[in-house]
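I have a structure I would like to understand better, so I am pasting it below and will then ask my questions one at a time.
Every protein chain of the complex appears in place save one, which is left out.
For chain A:
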Amino acid sequence: MFEARLTQGALLKRLLDSVKELVTDANFDCSETGISLQAMDNSHVALVSLSLRSEGFNPYRCDRGFSLGVNLNSLNKIMKCAGNDDIITLKADDSSADSLCLVFESPVNERVSEYELKLMDIDQEHLSIPETDYDATILMPSAEFQRICRDLMVVSESVTIDISKDEIRFTAEGELGTGNVKLKPTSSIDKPEESITIELGQTVSLQFSLKYLTNFTRGTPLSEQVMLCLSDNMPLLVEYKMDIGYIRYYLAPKVGDE
């Protein structure tokens, strides 16, 4: 028996929103410790990894580990039927799950809606992601990151991120011209969510596709701050932390001719 009840149902909506553009089908792996999801996009350039701890749900029950193969588009359609304040409960029979049951309870009136989503058999390639000590780790307001990506998209389809001790620079060069955005570390005691910090082992300069980065910034509503981790010749890690867990995106860099 699997059951997970989430009081802020809107969170689930936002989470789904941040994944569904990147992958169409994915397995939700449910275990005693929580729910997780790992999926790559079709061309194997980007990977999304989602983890929700069991403590975030009330109650959470999962007797044994199993997977829920879901078409995210279909799930999204059903989630649209839930109100933003609804309490959402996910239920499935772990021994022979062929459908996922979603219950939406409205907190104000007695309305309870119940939907069943048919599950799929998804043969997915799982990647093992090694723990990495990144050369550079940046924390910055997620809205700022979203804006930079959106703005530079006007100029080019790729962006170069240069990080030194006291500056982060985003540069784009395209046919119509060039653009660049510079950020300096700042800290604000009143508004910690607006601070920018750089942790640097060594300077980094890497190029990434803006199409994917803007795609990642769909996670912006999940968290005030975003963490970017970069290392030379390694995939970029973009992380949005939530109270209940995290969503991580990995993106392979663009490489010049060797």
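As a working rule, a contact is a pair of C-beta atoms (placed from the backbone, for glycine too) under 8 Å apart; a residue touches a chain by one contact, two chains touch by 3 or more; residues count from 1.
Criterion: contacts and distances are computed from a predicted model.
Colleague: The hidden chain: which UniProt name fits, "Exosome complex component RRP45", "Peroxin/Ferlin domain-containing protein", "16065_t:CDS:1" or "Ras-related protein Rab-21"?
Modeller: The record for the missing subunit names the protein "16065_t:CDS:1".
Colleague: Touching the absent chain in the whole complex: find that residue among A:Ala97, A:Val181 or A:Leu200.
Modeller: A:Ala97
Colleague: Out of A:Ser18, A:Ser54 or A:Ser67, which residue would touch the omitted chain in the full complex?
Modeller: That would be A:Ser67, which touches the missing chain.
Colleague: What does the interface between chain A and the hidden chain look like in terms of residue numbers?
Modeller: These residues touch the chain not displayed: 27, 40, 42-47, 64-67, 96-97, 121, 123-131, 158, 207, 209, 234-235, 250, 252-257.
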